[in-house]
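First, the structure itself, so that you have it in front of you.
Every protein chain of the complex appears in place save one, which is left out.
Now for chain A:
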């Protein structure tokens, strides 16, 4: 679904092999340059960010660090228009975890020693994660280029949308001088990964992948549904600082599939009501 595998089943295996080979050819070609002067900054940034990824489960294992550093560095070098931007480091994890789960039980992920998998399996997981992340980022690259125009635009659109679907919430935020950029920037930059637990991210992305322009467009409706989901709490809060602290630390620790399903249903409803009717409810 990510657009990584060809639709034709017969060609899948050979495509996979080819893509994996291609990835490791990139590694061979570029990875040694990580200490060159021109790439030093990129590598240093990636290197200090890996231990600071979200979520925390896997990242402390040296083997994982190594794999993520390679994936991110190669991606940054191959995409000079944006290069590496903080937040992209988070985006590898869901793919990596899903691929790992083909080999172990889902519940084991947290305590699993990645280096106990055979080297060949790990290489395949690394290459597949790279390509899936690449595909994902292809659709949202303007989120990460200079001045991050994609994010600015989407935050504006979110604001517009919310003003139409829930004017009360919109007015309340406005009245207390809370700007959408102050909380929704991260929603766009990290695709809500920082706002919900990993299991929910994986469930959410599953839907994004089966939705045309899921990550670049449908995500907007999910964000709107997500914000309005907290309308009661938002409207009760009447202080700028408390509002912002609430919006930057939404209580989703215990969220599960059920919550995401409700969120997605609401997002679909919004999409159908508003996507093809730009003037619907407009003042």
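Assume a contact is a pair of C-beta atoms (placed from the backbone, for glycine too) under 8 Å apart; a residue touches a chain by one contact, two chains touch by 3 or more; residues count from 1.
Quick note on the criterion: contacts and distances are computed from a predicted model.
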"Ubiquitin-like protease family profile domain-containing protein", "Ras-related protein Rab-25", "Mediator of RNA polymerase II transcription subunit 18" or "Defective in cullin neddylation protein" - which is the UniProt name of the missing chain: "Ras-related protein Rab-25"
Sole residue of A:138, A:177 or A:233 that reaches the chain not shown, by the stated touch rule: A:177
Chain not shown: contacting residue from A:21, A:52, A:153 or A:231: A:52
Of A:4, A:103 or A:240, the residue in touch with the unshown chain: A:240
Residues of chain A (touch criterion as defined above) contacting the omitted chain: 45, 48-49, 51-54, 56, 59-60, 83, 85-87, 89, 144, 146-148, 151, 175-177, 181-182, 185-186, 189-190, 194, 238-242, 244-245, 248
